[in-house]
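Apart from one protein chain that is not included, each protein chain of the complex appears where it belongs.
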Amino acid sequence: MNLKDISTSVPKKDHKGKVSGQLAYISDLKVENMVFGVLYRSPIAYGKIKSIQVPDLPLGYEVVGAEDIPGPNYVKIIKEDQPIFANEWVNYIGEPILMLVGKDLDILYGLLEKVKIEWEEYQAIFTLEEAIKQKAAPGVTMANYEFGESLEIISAIEQGAHQIIEEEYDTGYQEHVYLEPQGMLAIYKDDEIVVQGSMQCLYYIKNALITALDCGDDDVRVVQSPTGGGFGGKEEFPSMMACHVAVAAKAVKKSVMLVFDRSEDMVVTTKRHPAKLKYRTALDKEGNILSMCVEVYLDGGANVGLSSVVLQRALLNSAGVYKIPHFHAKGYVLKTHTVPNGAFRGFGAPQSFAGIESHIGHLSKRANIDPLEYKRKYLVKQGDPTITKGNFRDPILMEEMIEDLLNTTDYKKKKVEFQTFNHHNQRYKKGIGTSLFLHGCGFTGSGERDHIKATVKLFKSKDDLVSLKISNSDMGQGIYTTLSKIVAKELDLPYEKVSYPYPDTKEVPDSGPTVASRTTMIVGKLLERAAKKLKAQWQNGVEQEVTENYVHREMIPWNELTFTGDAYPAYSWGVNFVEVEVDTLTGNVKLENVYANYEVGKVIDDRVMKGQIDGGLAQGLAYGYLEKMTSKEGRIQQKSITDYGPPTSMDVVSIQSKVFDNPYADGPYGAKGAGELTLIGGAPAVQAAIEDALQTPFQQIPITPEVIIESLWLREGEEG
Amino acid sequence: MAEKIIAYRFDQVDQTLSQLNKEDCTIIAGGTDVMVLYKSRRGVPPKITKPIVFIDHLNELKQVYKKGKDLHIGACCTYSDLLNDPLIPTPLKNAIKTIAAPAIRNRGTLGGNICNASPAGDTLPLLYVYNAKLVLRSVSGVRIVAISDFIQGVRRVDRKSNEILAEIILPSELEEGAYAVFEKVGNRNADAIAKVGFAGYIRTNGEVIKDIRFAFGAVGPTMVRSVDIEKKLIGKTIPLAGADIAQVLSAFDKIIKPIDDQRSTARYRKTVALNLLRYFLSRKQYQHN
Partner (left out) sequence: MITFTLNGRKVETDAPPSARLLDVIRDEYLLIGTKEGCGEGECGACSIFVNNLLQNSCLIPIGSIEGAEIVTIEGIMESDQFKILDESYSEAGGVQCGYCIPGMVMASAALLAQNPHPSEAEIREGISGNLCRCTGYNMIVDAINLAAKKGDGLWQKK
């Protein structure tokens, strides 16, 4: 492949099948001897099961439950706290208890209604507030970390401070709404179970299956189906579904398909953790920051799942992109009897960035300085330490990126124009807001080296076609294209001669999960190296295979106990400017202009990158003002797409974006991670813009019309 | 297995009516409400227990015409039909444009929106302020009722089981120097269910108010309208005095009783309903449309 610049776009590998709809997603499959599974779910939030009564089942219909699990009854993730089928305790409404399988869905739904369970119900914890109050009670704190400046020193600084500002900030749920609901199929064969479905992490699933089925490596096989969006929602959750269908298939000796309805998907699958963030900041007379303490509370839901890792990322980003003197942070994952929360694009960072950007914005008001100017005073620079005593060792282009947007938007002039507009218009108010952010690429700390240990392979056939053997999922983000392109370019082969079949654990080694903005940077780099190796050994007309294993970048070793060291090998960066118009009669917010600059090392494909920007930012903006999900007594209230309200084509505007080059030595062609970064700046920028329009501070996202009207109402009350 | 489902799809309204006279049926026009209301989980037909009568293909129910000064709209006109029809008043078209999205508008009908009687039905506030009348047909003939009498509660209408809604009549007064407007407040710009709907109607002679009407949607079980409050403004001049506006607002403050639900809060709904009313009343002029 002869591209002058790797960033030049090429046609997407999987375009044809997708545009014509002929690519088969999991729900499009029908296999021989297939039955459907439906799950009986707990109707109560917290209690002990006393008895389970299943109605008489017609011929061909069977029940599958905990007793059918060959191995231990948990879904292997990090801790062993998530049952496959709850058979003793239930911890949230919707927790799976048993599965009914059979040919006809109509009959299965009818049977589900006749399942009777006797309970002993207990007092549940429904909200994060309640959990915070009870955080010392046994089992409530599921994970916690603390690090930074010693509290004695901070307390001494606070003694001498001019002012101490305390703020509390809340963030809500976010639902992935991948357009394809979750689905998983276990194909029953005499000698193996093949689990196929919509997923991000093949080996997470395979490992969970080996444990649950108590079987050997060769007895299970995991195959990714085309995946209709993931965004983190298909990171750990599919492991549970995979256990359900695999256990069922084994028990009934048939292939079992489990596909969720949209409302089922919205109610029972993992979501972005609601969070509470507390800030306590000491200021001097001029409003300069002397010290800062941050507390992060994440609502983990009913089990810990990946929440501890999410918390780590939330904490690691708790100071934003700023060098804050005397910084201290601690955080908790707390248990509530609600649907478990989990991975979602950004993985704890969006909550932290929304919080810190909000707080710093509010501090700028105290200092009487334009928020952006105030933020720039604290912006980290190359060589600065991180809050965990790591190092920002690579060049940082944030200043250039900010300057560029100041010019593009004509920021200063716009501020004045908006003030004039707002002065004259009673109903509509305009505002502009900014956000500055970064994203640590790859797994936290030494995760890549110690846990993931990625391996990739390239296989060359006799006719000199090369295929990628990796376990990463394309879920729309475009890695079929970008990773194939890296290999093609490296090998100097036509793009068409490089293929990347849907991964199957029988064929591919574990190159790690498709998460954490690691795929391009880490797996891409391994592929680049593998391609170099293959090129060196290339023999026409001969079958060849090369393997590459992960090599860790030299950095300050990460210590999870003390929370010190380099948390990430590299960082990607971003700046967003957002302009809104707020209708003060209804509180509705209209996006007017959105500008975004990013630095992701090197773009592997311009078009794929733009897709990540536009899609990620739309989700991030909506997280800040549009998408609202709530839980009431353990029940998710918004069960339909419309009630939840992700943006339609009429809610977003075209985004003016630019990506700055800053090649990173340990990424392929200099690339770092890009997938999550694009979401992170949306919410804080939208909040800042709304605050600018209304000249009112907010302490939460989403800033819905309800929140806006309430705050205007309160302000009117105060003004008399 | 499920029992056999019976469905009728006659070529004529008369046959349809005589069937309805024989048994209680579920009428399906576009089905955009019915199919969701009776929805089963994935992969299974909706659970409709009564026999089904399809009516959306009946041309007799799809006519739009003027009779004298009244505008008659066939109940089975889809939203798209109405958007393409020059006889339909602009404010009603604007309201229709806020409904769902093109695919739903190609299917959903005006009659369905009325008979579904959802508090969030987006054509309803305007139809209330237009004093729309409904033509109900049965084997025994025609009955005409005011929309405000027809709709009695959430999904509750005064329709006898042998009747169908055949036409909607918008009476004459809407042309003569009148201004009408609809504002929908939803959570997003398309595909949204109203959290608050407001329709205002005013007819003036010079500066003097000859007629004024308001209706609110999604803030109670039915549209909220009060002829008594409206009457107090007739004869007043534009722009209205602050005290008059305040009086109307406080009168509505007492009768608007919204609820909290998964879409919004009672307090929001009420505040915004009154905001929109205040905005309508505070206007310095009203362009006729």
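A and B label the chains in the order they appear, each numbered from 1.
In this text, contacts are C-beta pairs under 8 Å (C-beta built on N, C-alpha and C of every residue); 3 or more make two chains touch, one makes a residue touch a chain.
None of the values given here were measured: they were computed from a predicted structure.
Novice: Give me the visible chains that the unshown chain touches, in label order.
Specialist: Result: the unshown chain touches A, B.
Novice: Among A:341, A:477, A:597 or A:631, which one is in touch with the chain left out?
Specialist: Considering all chains, including the one not shown, the answer is A:477.
Novice: From the listed residues A:652, A:693 or A:709, report the one that touches the chain absent from this view.
Specialist: Residue touching the chain left out of view: A:652.
Novice: If you put the missing chain back, which residues of chain A would it touch?
Specialist: 9, 11-12, 14-25, 27-28, 176-181, 226-231, 261-262, 475-478, 607-608, 610-611, 614-619, 640-642, 646-650, 652, 654-655
Novice: At which residues does chain B meet the chain that is not included here?
Specialist: 2, 4-7, 9, 28, 30-32, 35-36, 38-39, 42-43, 45-46, 48, 52, 54, 56-57, 80, 100-104, 106-107, 189-191
Methods note: only the chains that are shown with their structure count from here on.
Novice: Find the geometric centre of each of chain A and chain B from their Cα atoms only, then give the gap between the two centres in Å, rounded to an integer.
Specialist: 42
Novice: Over in the complex, which chain A residues touch chain B? Could you list them?
Specialist: Listed in rising order, the residues are 36, 38, 104-107, 109, 259-261, 264, 427, 585-588, 626, 628, 630, 637-639, 641-643, 645, 647-651, 704-706, 709-710, 713.
Novice: Given the complex with chain A, which residues does chain B contribute to the contact?
Specialist: Within the complex, chain B touches chain A at residues 1-2, 40-45, 101, 183, 185, 187-193, 195-196, 262-265, 267-268, 271-272, 275-276, 279.
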